[in-house]
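Heads up, one of the protein chains got dropped from this complex, but the rest are sitting where they should.
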Amino acid sequence: MNRNDFRRWTRVEVRWGDMDAMNHVNNAQYFVYLESARIEMFGDIGLDQPMREDQHGFGLVSATCNFRKQVHYPATLEIGTRVSKIGNTSFQLQHGFFHEGGDELVADALSTVVWVDYAQGKGIPIPGDMRVRLEALV
Amino acid sequence: MNRNDFRRWTRVEVRWGDMDAMNHVNNAQYFVYLESARIEMFGDIGLDQPMREDQHGFGLVSATCNFRKQVHYPATLEIGTRVSKIGNTSFQLQHGFFHEGGDELVADALSTVVWVDYAQGKGIPIPGDMRVRLEALV
Amino acid sequence: MNRNDFRRWTRVEVRWGDMDAMNHVNNAQYFVYLESARIEMFGDIGLDQPMREDQHGFGLVSATCNFRKQVHYPATLEIGTRVSKIGNTSFQLQHGFFHEGGDELVADALSTVVWVDYAQGKGIPIPGDMRVRLEALV
Partner (left out) sequence: MNRNDFRRWTRVEVRWGDMDAMNHVNNAQYFVYLESARIEMFGDIGLDQPMREDQHGFGLVSATCNFRKQVHYPATLEIGTRVSKIGNTSFQLQHGFFHEGGDELVADALSTVVWVDYAQGKGIPIPGDMRVRLEALV
(Lines give C-alpha, C1' and ligand atoms only; values in the text may rest on other atoms or scores of the structure.)
Protein backbone atom coordinates (compact mmCIF):
# COMPACT_ATOMS: atom_id res chain seq x y z
CA MET A 1 0.00 0.00 0.00
CA ASN A 2 1.46 3.34 -1.01
CA ARG A 3 0.43 6.91 -1.71
CA ASN A 4 -0.65 6.10 -5.27
CA ASP A 5 -3.39 3.84 -3.97
CA PHE A 6 -5.41 6.79 -2.65
CA ARG A 7 -7.73 9.29 -4.35
CA ARG A 8 -8.13 12.07 -1.83
CA TRP A 9 -6.19 13.41 1.14
CA THR A 10 -7.00 14.79 4.56
CA ARG A 11 -4.40 16.68 6.56
CA VAL A 12 -4.42 16.31 10.34
CA GLU A 13 -2.28 18.30 12.76
CA VAL A 14 -1.51 16.06 15.71
CA ARG A 15 -2.29 17.86 18.99
CA TRP A 16 -0.20 17.32 22.14
CA GLY A 17 -3.42 16.20 23.82
CA ASP A 18 -3.84 13.38 21.28
CA MET A 19 -1.08 11.53 23.09
CA ASP A 20 -1.75 9.23 26.01
CA ALA A 21 0.24 8.08 29.04
CA MET A 22 2.41 5.94 26.74
CA ASN A 23 3.62 9.22 25.24
CA HIS A 24 2.35 8.40 21.75
CA VAL A 25 -0.83 9.19 19.85
CA ASN A 26 -3.61 7.13 21.43
CA ASN A 27 -5.20 4.40 19.32
CA ALA A 28 -8.72 5.87 19.62
CA GLN A 29 -7.42 9.12 18.18
CA TYR A 30 -6.70 7.43 14.85
CA PHE A 31 -10.45 6.85 14.58
CA VAL A 32 -11.05 10.56 15.19
CA TYR A 33 -8.63 11.28 12.35
CA LEU A 34 -10.44 8.73 10.14
CA GLU A 35 -13.70 10.48 10.95
CA SER A 36 -12.19 13.74 9.71
CA ALA A 37 -11.26 11.93 6.48
CA ARG A 38 -14.79 10.54 6.05
CA ILE A 39 -16.46 13.85 6.79
CA GLU A 40 -14.30 15.56 4.15
CA MET A 41 -15.06 12.77 1.67
CA PHE A 42 -18.80 13.10 2.35
CA GLY A 43 -18.35 16.73 1.25
CA ASP A 44 -16.83 15.51 -2.05
CA ILE A 45 -19.93 13.46 -2.79
CA GLY A 46 -22.37 16.23 -1.95
CA LEU A 47 -23.06 16.01 1.80
CA ASP A 48 -21.88 18.83 4.02
CA GLN A 49 -23.12 17.02 7.14
CA PRO A 50 -23.28 13.33 8.03
CA MET A 51 -27.11 13.54 8.03
CA ARG A 52 -29.37 15.48 5.62
CA GLU A 53 -32.55 17.28 6.59
CA ASP A 54 -34.64 14.31 5.39
CA GLN A 55 -32.82 12.26 8.05
CA HIS A 56 -31.01 10.20 5.46
CA GLY A 57 -27.31 10.06 6.08
CA PHE A 58 -24.21 7.97 6.49
CA GLY A 59 -23.70 5.63 9.39
CA LEU A 60 -20.43 3.92 10.19
CA VAL A 61 -20.99 0.19 10.72
CA SER A 62 -17.45 -1.08 10.98
CA ALA A 63 -13.96 0.36 11.42
CA THR A 64 -10.55 -1.32 11.53
CA CYS A 65 -7.16 0.23 12.01
CA ASN A 66 -3.73 -1.41 11.82
CA PHE A 67 -1.16 0.55 13.80
CA ARG A 68 2.26 0.19 12.19
CA LYS A 69 4.37 2.97 13.68
CA GLN A 70 3.98 5.02 16.82
CA VAL A 71 3.22 8.70 16.19
CA HIS A 72 4.40 11.46 18.52
CA TYR A 73 3.59 15.15 18.80
CA PRO A 74 4.58 17.30 16.93
CA ALA A 75 3.48 15.71 13.66
CA THR A 76 1.30 16.38 10.66
CA LEU A 77 -0.38 13.36 9.16
CA GLU A 78 -1.81 12.93 5.69
CA ILE A 79 -4.60 10.39 5.41
CA GLY A 80 -5.25 8.98 1.98
CA THR A 81 -8.73 7.62 1.20
CA ARG A 82 -10.16 5.59 -1.64
CA VAL A 83 -13.46 3.81 -2.17
CA SER A 84 -12.56 0.12 -2.08
CA LYS A 85 -16.04 -1.43 -2.50
CA ILE A 86 -19.52 -0.19 -3.42
CA GLY A 87 -22.60 -2.25 -2.63
CA ASN A 88 -26.31 -1.46 -2.82
CA THR A 89 -26.72 0.24 0.56
CA SER A 90 -23.11 0.43 1.74
CA PHE A 91 -19.55 1.13 0.66
CA GLN A 92 -16.09 0.53 2.04
CA LEU A 93 -13.24 3.01 2.34
CA GLN A 94 -9.57 2.15 2.56
CA HIS A 95 -7.23 4.60 4.24
CA GLY A 96 -3.48 5.04 4.63
CA PHE A 97 -1.75 7.30 7.16
CA PHE A 98 1.55 8.93 6.22
CA HIS A 99 3.66 11.66 7.76
CA GLU A 100 3.47 14.86 5.73
CA GLY A 101 5.80 14.38 2.82
CA GLY A 102 6.72 10.84 3.91
CA ASP A 103 6.23 7.56 2.10
CA GLU A 104 6.22 5.15 5.00
CA LEU A 105 2.81 3.75 5.91
CA VAL A 106 2.21 4.69 9.55
CA ALA A 107 -1.20 3.03 9.79
CA ASP A 108 -3.87 1.72 7.46
CA ALA A 109 -7.58 1.35 7.95
CA LEU A 110 -10.91 0.23 6.55
CA SER A 111 -14.31 1.83 7.20
CA THR A 112 -17.67 0.41 6.16
CA VAL A 113 -20.39 2.99 5.77
CA VAL A 114 -24.12 2.47 5.21
CA TRP A 115 -26.60 4.92 3.71
CA VAL A 116 -29.23 5.06 6.45
CA ASP A 117 -32.78 6.28 6.79
CA TYR A 118 -32.39 7.41 10.41
CA ALA A 119 -36.14 7.86 10.86
CA GLN A 120 -36.75 4.20 9.95
CA GLY A 121 -33.43 3.08 11.43
CA LYS A 122 -32.37 0.99 8.44
CA GLY A 123 -30.06 0.97 5.45
CA ILE A 124 -31.50 2.08 2.11
CA PRO A 125 -30.02 2.16 -1.41
CA ILE A 126 -27.33 4.76 -2.01
CA PRO A 127 -28.83 7.55 -4.20
CA GLY A 128 -27.68 7.42 -7.84
CA ASP A 129 -25.89 10.76 -7.84
CA MET A 130 -23.85 9.80 -4.78
CA ARG A 131 -23.01 6.44 -6.30
CA VAL A 132 -21.58 8.18 -9.37
CA ARG A 133 -19.39 10.35 -7.17
CA LEU A 134 -18.31 7.36 -5.07
CA GLU A 135 -17.28 5.56 -8.24
CA ALA A 136 -15.02 8.48 -9.11
CA LEU A 137 -13.11 7.77 -5.89
CA VAL A 138 -12.49 4.06 -6.57
CA MET B 1 -22.09 -14.06 20.00
CA ASN B 2 -23.63 -13.81 23.44
CA ARG B 3 -22.69 -13.14 27.04
CA ASN B 4 -21.54 -16.71 27.59
CA ASP B 5 -18.74 -16.25 25.08
CA PHE B 6 -16.83 -13.90 27.36
CA ARG B 7 -14.54 -14.52 30.35
CA ARG B 8 -14.25 -11.14 32.02
CA TRP B 9 -16.27 -7.93 32.15
CA THR B 10 -15.58 -4.22 32.20
CA ARG B 11 -18.26 -1.75 33.18
CA VAL B 12 -18.31 1.64 31.45
CA GLU B 13 -20.53 4.56 32.40
CA VAL B 14 -21.30 6.47 29.22
CA ARG B 15 -20.63 10.20 29.69
CA TRP B 16 -22.75 12.87 28.02
CA GLY B 17 -19.54 14.13 26.42
CA ASP B 18 -19.00 10.75 24.73
CA MET B 19 -21.77 11.67 22.29
CA ASP B 20 -21.07 13.58 19.10
CA ALA B 21 -23.08 15.93 16.88
CA MET B 22 -25.16 12.94 15.70
CA ASN B 23 -26.41 12.71 19.29
CA HIS B 24 -25.08 9.19 19.82
CA VAL B 25 -21.88 7.81 21.28
CA ASN B 26 -19.08 8.60 18.87
CA ASN B 27 -17.39 5.68 17.13
CA ALA B 28 -13.91 6.58 18.42
CA GLN B 29 -15.26 6.40 21.96
CA TYR B 30 -15.86 2.65 21.58
CA PHE B 31 -12.11 2.29 21.21
CA VAL B 32 -11.61 4.24 24.45
CA TYR B 33 -13.99 1.77 26.11
CA LEU B 34 -12.09 -1.16 24.59
CA GLU B 35 -8.88 0.31 25.97
CA SER B 36 -10.45 0.29 29.44
CA ALA B 37 -11.29 -3.39 28.92
CA ARG B 38 -7.72 -4.19 27.84
CA ILE B 39 -6.13 -2.25 30.69
CA GLU B 40 -8.30 -4.14 33.20
CA MET B 41 -7.42 -7.44 31.54
CA PHE B 42 -3.70 -6.59 31.66
CA GLY B 43 -4.21 -6.32 35.42
CA ASP B 44 -5.64 -9.87 35.45
CA ILE B 45 -2.48 -11.20 33.89
CA GLY B 46 -0.14 -9.34 36.20
CA LEU B 47 0.50 -5.93 34.62
CA ASP B 48 -0.82 -2.88 36.42
CA GLN B 49 0.43 -0.59 33.63
CA PRO B 50 0.66 -1.11 29.86
CA MET B 51 4.48 -0.93 30.12
CA ARG B 52 6.73 -2.41 32.84
CA GLU B 53 9.86 -0.76 34.21
CA ASP B 54 12.05 -2.89 31.94
CA GLN B 55 10.23 -1.22 29.01
CA HIS B 56 8.52 -4.43 28.02
CA GLY B 57 4.81 -4.01 27.61
CA PHE B 58 1.76 -4.48 25.45
CA GLY B 59 1.26 -2.63 22.20
CA LEU B 60 -1.98 -2.61 20.25
CA VAL B 61 -1.33 -3.46 16.61
CA SER B 62 -4.85 -3.76 15.27
CA ALA B 63 -8.39 -2.93 16.38
CA THR B 64 -11.74 -3.52 14.71
CA CYS B 65 -15.18 -2.60 15.93
CA ASN B 66 -18.56 -3.48 14.42
CA PHE B 67 -21.22 -0.96 15.46
CA ARG B 68 -24.60 -2.70 15.66
CA LYS B 69 -26.82 -0.36 17.67
CA GLN B 70 -26.52 3.34 18.43
CA VAL B 71 -25.85 4.11 22.10
CA HIS B 72 -27.14 7.26 23.79
CA TYR B 73 -26.43 8.89 27.15
CA PRO B 74 -27.45 7.90 29.79
CA ALA B 75 -26.25 4.30 29.54
CA THR B 76 -24.04 1.81 31.31
CA LEU B 77 -22.25 -0.65 29.08
CA GLU B 78 -20.75 -3.98 29.96
CA ILE B 79 -17.89 -5.10 27.76
CA GLY B 80 -17.15 -8.79 27.70
CA THR B 81 -13.62 -9.92 26.79
CA ARG B 82 -12.08 -13.26 25.98
CA VAL B 83 -8.71 -14.33 24.55
CA SER B 84 -9.53 -15.61 21.06
CA LYS B 85 -6.01 -16.48 19.84
CA ILE B 86 -2.55 -16.80 21.39
CA GLY B 87 0.58 -16.72 19.24
CA ASN B 88 4.27 -16.52 20.11
CA THR B 89 4.57 -12.74 20.47
CA SER B 90 0.93 -11.67 20.16
CA PHE B 91 -2.62 -12.52 21.13
CA GLN B 92 -6.09 -11.53 20.01
CA LEU B 93 -9.01 -10.43 22.15
CA GLN B 94 -12.64 -10.63 21.21
CA HIS B 95 -15.09 -8.23 22.84
CA GLY B 96 -18.85 -7.82 23.04
CA PHE B 97 -20.67 -4.67 24.18
CA PHE B 98 -24.01 -5.04 25.98
CA HIS B 99 -26.22 -2.67 27.92
CA GLU B 100 -26.07 -3.38 31.67
CA GLY B 101 -28.34 -6.34 32.23
CA GLY B 102 -29.18 -6.62 28.52
CA ASP B 103 -28.58 -9.50 26.14
CA GLU B 104 -28.55 -7.68 22.84
CA LEU B 105 -25.13 -7.26 21.26
CA VAL B 106 -24.63 -3.51 20.81
CA ALA B 107 -21.17 -3.80 19.23
CA ASP B 108 -18.43 -6.38 18.92
CA ALA B 109 -14.71 -5.96 18.46
CA LEU B 110 -11.33 -7.59 17.99
CA SER B 111 -7.99 -6.31 19.30
CA THR B 112 -4.58 -7.71 18.42
CA VAL B 113 -1.92 -7.05 21.01
CA VAL B 114 1.83 -7.66 20.80
CA TRP B 115 4.29 -8.09 23.67
CA VAL B 116 6.86 -5.43 22.84
CA ASP B 117 10.36 -4.56 23.91
CA TYR B 118 9.87 -0.80 23.63
CA ALA B 119 13.60 -0.10 23.94
CA GLN B 120 14.32 -2.28 20.90
CA GLY B 121 11.01 -1.40 19.25
CA LYS B 122 10.07 -4.98 18.39
CA GLY B 123 7.81 -7.82 19.42
CA ILE B 124 9.28 -10.49 21.70
CA PRO B 125 7.87 -13.80 23.02
CA ILE B 126 5.13 -13.47 25.62
CA PRO B 127 6.59 -14.46 29.05
CA GLY B 128 5.50 -17.92 30.24
CA ASP B 129 3.61 -16.74 33.33
CA MET B 130 1.55 -14.32 31.26
CA ARG B 131 0.84 -16.98 28.68
CA VAL B 132 -0.58 -19.22 31.41
CA ARG B 133 -2.87 -16.45 32.58
CA LEU B 134 -3.91 -15.60 29.01
CA GLU B 135 -4.83 -19.25 28.47
CA ALA B 136 -7.15 -19.05 31.45
CA LEU B 137 -9.11 -16.36 29.59
CA VAL B 138 -9.62 -18.34 26.37
CA MET C 1 -14.16 24.18 50.99
CA ASN C 2 -15.24 20.75 52.16
CA ARG C 3 -17.82 18.08 51.42
CA ASN C 4 -20.49 19.83 53.50
CA ASP C 5 -20.49 22.77 51.12
CA PHE C 6 -22.13 20.75 48.35
CA ARG C 7 -25.74 19.76 47.70
CA ARG C 8 -25.50 17.00 45.10
CA TRP C 9 -22.88 14.52 43.96
CA THR C 10 -21.75 13.05 40.65
CA ARG C 11 -19.57 9.96 40.56
CA VAL C 12 -16.97 9.68 37.81
CA GLU C 13 -14.85 6.63 37.06
CA VAL C 14 -11.51 7.83 35.73
CA ARG C 15 -10.61 6.01 32.50
CA TRP C 16 -7.02 5.13 31.61
CA GLY C 17 -7.52 7.17 28.44
CA ASP C 18 -8.28 10.30 30.51
CA MET C 19 -4.58 10.52 31.27
CA ASP C 20 -2.16 12.38 29.04
CA ALA C 21 1.55 12.09 28.26
CA MET C 22 2.33 13.50 31.73
CA ASN C 23 0.77 10.31 33.10
CA HIS C 24 -1.96 12.14 35.01
CA VAL C 25 -5.54 13.05 34.21
CA ASN C 26 -5.46 15.76 31.58
CA ASN C 27 -6.73 19.21 32.56
CA ALA C 28 -9.38 19.30 29.81
CA GLN C 29 -10.82 16.09 31.19
CA TYR C 30 -11.83 17.85 34.41
CA PHE C 31 -14.16 19.96 32.26
CA VAL C 32 -15.68 16.78 30.82
CA TYR C 33 -16.28 15.60 34.40
CA LEU C 34 -17.82 18.98 35.27
CA GLU C 35 -20.11 18.64 32.26
CA SER C 36 -21.29 15.29 33.64
CA ALA C 37 -22.04 17.05 36.94
CA ARG C 38 -24.00 19.83 35.18
CA ILE C 39 -25.96 17.42 33.00
CA GLU C 40 -27.01 15.43 36.09
CA MET C 41 -27.94 18.64 37.89
CA PHE C 42 -30.03 19.77 34.90
CA GLY C 43 -31.96 16.52 35.42
CA ASP C 44 -32.62 17.52 39.04
CA ILE C 45 -34.25 20.75 37.91
CA GLY C 46 -36.39 19.14 35.25
CA LEU C 47 -34.32 19.04 32.07
CA ASP C 48 -33.27 15.66 30.73
CA GLN C 49 -31.30 17.28 27.92
CA PRO C 50 -29.30 20.52 27.76
CA MET C 51 -31.84 21.89 25.22
CA ARG C 52 -35.63 21.48 25.24
CA GLU C 53 -37.76 21.02 22.14
CA ASP C 54 -38.68 24.74 22.15
CA GLN C 55 -34.92 25.40 21.71
CA HIS C 56 -34.62 26.92 25.14
CA GLY C 57 -31.80 25.42 27.12
CA PHE C 58 -28.70 25.95 29.16
CA GLY C 59 -25.51 27.35 27.72
CA LEU C 60 -22.20 27.42 29.53
CA VAL C 61 -20.68 30.90 29.39
CA SER C 62 -17.72 30.52 31.70
CA ALA C 63 -15.79 27.74 33.41
CA THR C 64 -12.85 27.83 35.80
CA CYS C 65 -11.01 24.96 37.39
CA ASN C 66 -8.28 25.05 40.03
CA PHE C 67 -6.13 21.91 39.90
CA ARG C 68 -4.84 21.10 43.39
CA LYS C 69 -3.68 17.49 43.20
CA GLN C 70 -2.74 15.29 40.27
CA VAL C 71 -5.14 12.41 39.65
CA HIS C 72 -4.02 9.08 38.22
CA TYR C 73 -5.87 6.05 36.89
CA PRO C 74 -7.33 4.03 38.57
CA ALA C 75 -9.51 6.44 40.54
CA THR C 76 -13.13 7.20 41.25
CA LEU C 77 -13.94 10.86 41.78
CA GLU C 78 -16.92 12.40 43.48
CA ILE C 79 -17.85 15.87 42.30
CA GLY C 80 -19.91 17.97 44.66
CA THR C 81 -22.08 20.74 43.19
CA ARG C 82 -24.01 23.61 44.70
CA VAL C 83 -25.73 26.66 43.24
CA SER C 84 -23.57 29.58 44.36
CA LYS C 85 -25.43 32.47 42.68
CA ILE C 86 -28.77 32.93 40.90
CA GLY C 87 -29.38 35.92 38.63
CA ASN C 88 -32.20 36.78 36.26
CA THR C 89 -30.97 34.86 33.20
CA SER C 90 -27.98 33.01 34.64
CA PHE C 91 -26.67 31.10 37.63
CA GLN C 92 -23.33 29.99 38.95
CA LEU C 93 -22.33 26.55 40.18
CA GLN C 94 -19.48 25.78 42.54
CA HIS C 95 -17.89 22.33 42.40
CA GLY C 96 -15.43 20.34 44.48
CA PHE C 97 -13.60 17.19 43.35
CA PHE C 98 -12.77 14.52 45.93
CA HIS C 99 -11.55 10.96 45.72
CA GLU C 100 -14.32 8.50 46.57
CA GLY C 101 -14.53 8.43 50.33
CA GLY C 102 -11.76 11.05 50.68
CA ASP C 103 -11.91 14.50 52.26
CA GLU C 104 -9.05 16.19 50.49
CA LEU C 105 -10.04 18.70 47.83
CA VAL C 106 -8.44 17.50 44.59
CA ALA C 107 -9.78 20.37 42.45
CA ASP C 108 -12.47 23.01 42.66
CA ALA C 109 -14.37 24.79 39.95
CA LEU C 110 -16.95 27.41 39.01
CA SER C 111 -19.36 27.25 36.07
CA THR C 112 -21.60 30.08 34.89
CA VAL C 113 -24.66 28.94 32.99
CA VAL C 114 -27.20 31.04 31.06
CA TRP C 115 -30.76 30.11 30.15
CA VAL C 116 -30.73 30.63 26.40
CA ASP C 117 -33.28 30.94 23.63
CA TYR C 118 -31.13 29.18 21.02
CA ALA C 119 -33.43 30.26 18.17
CA GLN C 120 -32.91 33.94 19.06
CA GLY C 121 -29.37 33.34 20.29
CA LYS C 122 -29.78 35.24 23.55
CA GLY C 123 -30.22 34.79 27.27
CA ILE C 124 -33.77 34.94 28.64
CA PRO C 125 -35.15 34.85 32.21
CA ILE C 126 -34.89 31.49 33.98
CA PRO C 127 -38.42 29.97 34.17
CA GLY C 128 -40.02 30.19 37.64
CA ASP C 129 -40.23 26.45 38.26
CA MET C 130 -36.55 25.99 37.47
CA ARG C 131 -35.63 28.91 39.69
CA VAL C 132 -37.42 27.25 42.60
CA ARG C 133 -35.47 24.05 42.05
CA LEU C 134 -32.19 25.93 41.68
CA GLU C 135 -32.85 27.65 45.00
CA ALA C 136 -33.17 24.25 46.64
CA LEU C 137 -29.55 23.56 45.61
CA VAL C 138 -28.05 26.76 47.10
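A, B and C label the chains in the order they appear, each numbered from 1.
Rule of thumb we're sticking to: a residue touches a chain if its C-beta (ideal position, glycine included) is under 8 Å from a C-beta of that chain, and two chains touch if they have at least 3 such contacts.
All of these numbers come straight from a predicted model, not from anything done at the bench.
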item	value
Residue of B:26, B:66 or B:111 touching the missing chain in the full complex	B:26
Absent chain, residues of chain A that touch it	12-13, 15-17, 32, 35-36, 39, 73
Chain B residues touching the omitted chain (full complex)	16-17, 19-21, 23, 26, 28, 73
Touching residues on chain C - with respect to the absent chain	21-22, 26-29, 31-32, 35, 50-51, 59-68
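Following the convention adopted for this analysis, only the chains that are shown with their structure count from here on.
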item	value
Same vs different contact residues, chain A with chain C, by half of numbers used	same
Among all chain pairs, the one with the most C-beta contacts	A-B
Centroid spacing, where centroids are CA-atom means, of chain A and chain B in whole angstrom	22
Where chain B touches two or more other chains, by residue	32, 35
